[in-house]
Every structure is written in structure tokens, then in C-alpha cells.
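For this view, one protein chain was removed and the others were kept in their places.
Chain IDs A, B and C follow the sequence of writing; residue 1 opens each chain.
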């Protein structure tokens, strides 16, 4: 398993008239969270794209428990629990300043060749960064 | 069942460097779609909120099949298949100009008293607009 | 002079905790307004970009007078008062449902060759759509 935490400060633009973070904005936070996880693993998502591999989202699910508010310093925990293949599943938990769990979410990415638009098996360089975390998996 | 279609033109701001509509922006389209459905049923979501009832999102799930591009005129079909209780489930299908299905999604809202923050059973006025569509349900 | 009006319904996502349309979102409305103006003139901004011409923004200025609120049906009036050269100046006025002027704005675009990134004089096809509106200019 791979695990990584980031913090995100809620911006004014991200709130709505209810005073909550707009429900669609968590997708942005989760994208930031997984990009920072990949960066820590040694993968620049930007370089990946520039090299011809894109990772579009196949499925996104989020369960909202409590709202986040303006200026909250959110902690987003990101997990990869299963060794990536042509698909990578990220799981998320969002916590507020007081450690309260605000929501849980899952995002499935698929590894795609930018030119052909077809799913591909990730390169060995790509795979290499994940392998040390999943040694015990068959 | 209740069914309603709207069209949404993809804005430049909603695209990303991949050239696709950013995956989080469909949440915005779906919100527009359900608000227009409610309006057609005779319910103003704004007036509802002003009267002290809010409908926060409990769960959001989306399955992406194909991307939408800049300037696409999308058709979003919204369905309520089950008579609303304290929860309302909206189902969505997004199609592009050529009638290709781009994604399917589900959004569950919960009816909440703005003051107390607690789920409530919807008022009879609120229920009244849905009843004619679910006569056969027990 | 060229003049064109569009209407835009304020989305929930575009409001902020003050209950206003977030000040940065007018940039999106104005982009929609000018793209629809160009479309009415016979120019597809998308096709323009696909043909290798991009129109990045050089300067954007907005004077806020009154806020817009959720679900407002805004009217955005767009004007081109001066015949476009390598630069095109769009002027805007935003009105709410009651005809109250909410803000005025100006956006200057520059015509750029996508490959070289350098400003270019617009093609005769591009110019052609504007000429009928500026016959009296020397």
C-alpha cells in the first residue's frame, strides 16, 4: 500500500452560497493529492503527459459526510491499495482542522497512449516506482 | 419516473490541457440539469433554500466513457426513477453532438433543515410536485 | 460598432459564501459572450484555434457596481467599437433580471500564431466578418 497526506487551504472561490465547499471542487483537491503522491514517488505527471502517456479518469465516487468551510485547512489522505496495472485506483479521505472525516472517495485512472487514445500497459519506468510498495502481492 | 433533457455548451474555462472537459466539471453540469428539472416541475431551488430547506449532496458517482471537448453542445438527460423521500436520487446521461454517450452518473441529495442541519421529510408542497409521476408506486 | 447580447443563468458553483457570483467568474461569462458574438458573425472560435490562430487575452479590466446572485438570469452586452487589427477590444456590460447594471468590463485579445506564439495580422477571412460593421472608419 502507498499512503500520502497533503493539506489544502479552502479558497473563497471554492465555497458556494451555502457556505460549503462546492461538491464538485473535491475532484480538484483529489487531483492535486494524487499528483503530489506521484511526485513524491518520483513521477512528474506533467512529464508523463509530455512523454505521451495520459491518465484520464474512468470513474469517480465520493461519499459526503460533513461539509468543509472557507479557510479550512483540509488534510487529504490518498491511498493506493492495489498494485497499478492499466488501471490505478486512488482512495481518498478528507479531514478538517479538527480531524473530522468529511468525505471518502475513490478515483480510477486508466493509462492511455495520448496518440492512439487506447489503454496501454504502463512502462517499466512507470511501474518501477510502485513495485517496492507491493512486494508481497502475487 | 421523471425525465428531463437540457443542453449545455462547453465553455473554454471548463476544458483542460488535455483538451477535455475537466472531470470535475460534470458536477456543475449535473447541478444545472437538476435545478432545471426542478424548475420545470414548478420548484425553484433558490426559493427552496430561501425557505430554509437545503439539498446537500450525499453521494456522487460518475463513470466516464468518452471525453467532451471545447464548444461541444452536450445533452444531459436527468432521471428520477424512485419517488423522493428524505433522499432524492438523480441519474444522468451525458451525450455529445453526435449522440454518443459520454458518461453516466448518479447524485443522491438529502433534504436538510438549514437551521438544524438535520435531514427532514420534505414538505407536502415539495412532495406534491413529484407525486403525479409516481402514482403507481406503493 | 458590433453589438450582441446573451443571457447567462448563474450556477450554484459560481456563487461564493457571500452569496455573490465570485468576482473571477465574470471572466468566464465574458468569454462565453464573445465566442457567441463571433459565432453570430460567422466565426467559430474553435475552428479558428484548430486552424492555428489563437486569441489570448492581453488585458482584462472590470468595474464591479452591484453583485449578481444565484439563479439570476444575467444579460451580457458585448460591444466591439473599433475595427479589429492585431488586437480586438471587447467591451461588456452585465445586467441582472431587473435591468440593473452590475458591472462594466473591457477585454483586449491579441491575434497570435499558435506555432510561433507571435502576434499576427488576422487573415482576410477573419477580417472579412468585421468589415461590414466598420465601413465608415478610415
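Annotations for the structure displayed:
Everything below uses one rule, namely that contacts are C-beta pairs under 8 Å (C-beta built on N, C-alpha and C of every residue); 3 or more make two chains touch, one makes a residue touch a chain.
All figures in this text were calculated on a predicted structure; none of them were measured in a lab.
Checked against the full complex, the candidates C:6, C:58, C:89 or C:120 give a single residue touching the omitted chain, namely C:58. Considering the full assembly, A:45 is the residue among A:45, A:79 or A:133 that touches the omitted chain. In the complete assembly, the contact with the undisplayed chain comes from A:35, out of A:35, A:53, A:89 or A:129.
Contact between chain B and the unshown chain involves residues 12-13, 15-17, 19, 22, 24, 69-70. If you put the missing chain back, the residues of chain A touching it would be 9, 11-13, 27-28, 31-32, 35, 44-46, 70-71. Mapped onto chain C, the interface with the missing chain covers residues 17-18, 20, 22-28, 31, 49, 54, 56-64, 67.
One rule holds in what follows: only the chains that are shown with their structure count from here on.
When every chain is reduced to the mean of its C-alpha atoms, the one closest to the centre of the whole protein set is B. Note on chain placement: the centre of chain B and the centre of chain C lie 29 Å apart, centres being C-alpha means.
A straight line joining the Cα centres of chain A and chain C is 35 Å long. Of all residues in chain A, those touching 2 or more other chains are 17, 22, 24, listed in ascending order.
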